[in-house]
Each structure stands twice: as structure tokens, then as C-alpha cells.
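Every protein chain but one is kept in place in this view of the complex.
On to subunit A.
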Amino acid sequence: MGETILSVDNLDVSFQTNSGLIKAVRGVSFDLKKGETLAIVGESGSGKSVTAKSIMQLLPKQSTRIDSGSIVYGGNDLLEYGNKEIEKIRGKEIAMVFQDPMTSLNPTMKIGKQVMEGLIKHNNIRKKEAKKRSIELLTEVGIPYAEERMNSFPHEFSGGMRQRVVIAMALACDPKVLIADEPTTALDVTIQAQILNLMKELQKKTGTSILIITHDLGVVVNMAQRIAVMYAGEIVETGTLREIFYKPKHPYTWGLLQSMPKMHQDQSVPLIPIAGSPPDVSLMHDGCPFAARCPYVMKVCHNHKPDQTQISVTHAAACWLEDDWAPEIKQPEKIGGVSNS
């Protein structure tokens, strides 16, 4: 694959809360390549959004502590940027689409103005030009009568239309990287497909790299070339779409794949939920975060954190089962997007 545009290395993020320190993200590393789509998947609370927001310094300053790590973009560590510098990155170099289009637009500001805001800031253009460009953008993302709709307020739009507006806003300044945090979770299925297709189309035109966050494997299959599986603040497995779906190595990934409904799946095959619930990240200890729920757990898992084992150039998993001396175990039979029959 091509060159790396964004590189997150060994990121540690914790929150100071009344009930103690929450280590939401622990030692997360991944690269995003030019023009590709990387999906981060994982259960609710696994730290996907925190990872995404830390890239643009969008976490609450007062309670957030970035304990270590680097986020390199364009040769510089974004974590070391001050306010003025990160403002130049936000929206211009890296843009973000949020989960819920019902809440991610300002309810008292006309949508035209909201789209124009970033354009005026970054492109140093006049209002009139910004307006023209905004109308073009809204048309591009499929909003009919864009010129009239510039004067509408968010509540006058449906959820799908709002998400189109949010995407138009994000793409306004031709960002090199688009971070989409569960962009379709709040939308109904037909609209989901439309929005995903829209993002793919726009990516084809502009060559933007996309980091998409989701817990929907359908979205992953539809969009991504590579996948990072996150569990309890850590990335437990990364690989290409094929590798993760056909040759998953981490027991959590197996569980994740088994618990997902698949299209064309025989209805009689029951979904298998992962037993137990995610650990309390404030009480994390030294071992593998999945140890408590893992059906293949060994002694070592409880006390020692497994390193990432490189399975292929693109595929790595953090699991003791991949260690040389680990016992051979039989993977569950039917996993992944396609049953292996």
C-alpha cells in the first residue's frame, strides 16, 4: 500500500473523573495510508471515539490526560500542537463526522452558515464565494434545492439529510483525512447505505483517507480495506479485510464475528454472544484485557500482557495463543462474513 498519512503510536489516554482515573485508551498504534479506508471496530466503550477525538485534540482539556504516545501527521506530532496550530489542522487537513446528526449540528444556526464557517476560516475567501462553494458542496452530497436549503435550520431536515450536511461540512476544505465516528449508527438501514455510498463516491473523487469507526461489520465490509479491532482501550488485532474475516487470530475477534448477523445467513444458525461484559477500564491490571471473558484463557493471560505477534506483513494480533509455545487450539468453525463450507 501507499505511504502513511497519519500515524498513531502507542497512544495512552486517561480521564480524571470523580470516581478515579479511567484509562480509556492504552497503547494504541495504527497507521492510516493515503487513500485507504481503515475501520476501527469494537464494542461500546472500547475507546474508539476517544482515540478519534484525541487526534484532533477534541477531548475536554480539563479532565483528559494524554500520558504517552504520538500522533504524527505531515511529519509533526499533533499532540504537541498548541491551540493555533491544531486549529489549522482541524477541518482543513483532518475533518470529522460524528455519530448523531441530530445533535452534531447547531440547532439555532442556518445550515448554510454552518457549512460556510470552515470555508471562511481556512480558505481565506469572502462570504459570497463561501456561499457559492457551500451550495456546490450541498448539491454534491445530494441535497436538493441546495440554494434554498442554505437558509434552513437543522430541525427542518431529516436525519439522513442532516448527516449529508455534516459530511458536506467535513469535506468543505478538502481534508486529506476524514474521521467518521459511527456515521450511520443513528440512521435507518436504507439511509445508511446511501450515506456510505456517498462517502465512498466522494473518496473516489478526492482521494481522501478515511478512518471509519463502527461496531457494524456490515459497514466494515462495505467500506474498509483494513480493520483494527479494539477491545477495552487496546487494539487486539489488525489486518486486511480478508485477513480479519477469513483468518482471524484473536479470540475476541472470533467472538465479535460470531455475534454479528450476516447477510444471507441461514436463520437457524444462532448468533453467539460473547459471554460476560467488557472489563471496567478503571480497574485494569497487567494481563490481557480479554482474559476474563476468553474461552481459551491460559495462566499467562492473567498476568502478562501479550505483545503483538506479526502474522503477515499486514496482520497482527495481541494474543498468547500466537506465541510459539502456545497449545494448538481449534478455532470455532463458522465465523466471519462467509461460513467456511
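Note that a residue touches a chain if its C-beta (ideal position, glycine included) is under 8 Å from a C-beta of that chain, and two chains touch if they have at least 3 such contacts; residues count from 1.
Rule of thumb we're sticking to: contacts and distances are computed from a predicted model.
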item: Chain excluded from display, named as in UniProt, from "Peptide ABC transporter permease", "histidine kinase", "Threonine/serine exporter" or "Pyruvate dehydrogenase E1 component beta subunit"; value: "Peptide ABC transporter permease"
item: Touch with the omitted chain, as defined above, among A:Val25, A:Val166 or A:Ile244; value: A:Val166
item: Contact with the hidden chain (one of A:Met96, A:Leu187 or A:Val236); value: A:Met96
item: Per the touch definition above, residue among A:Lys48, A:His122 or A:Arg226 touching the missing chain; value: A:His122
item: Residue among A:Met109, A:Ala275 or A:Ile329 touching the omitted chain; value: A:Met109
item: Residues belonging to subunit A that touch the chain removed from view; value: 53, 56, 58, 62, 83, 87-92, 95-96, 98-100, 103-109, 117-118, 121-122, 149, 152-153, 155-158, 161, 166, 169-170
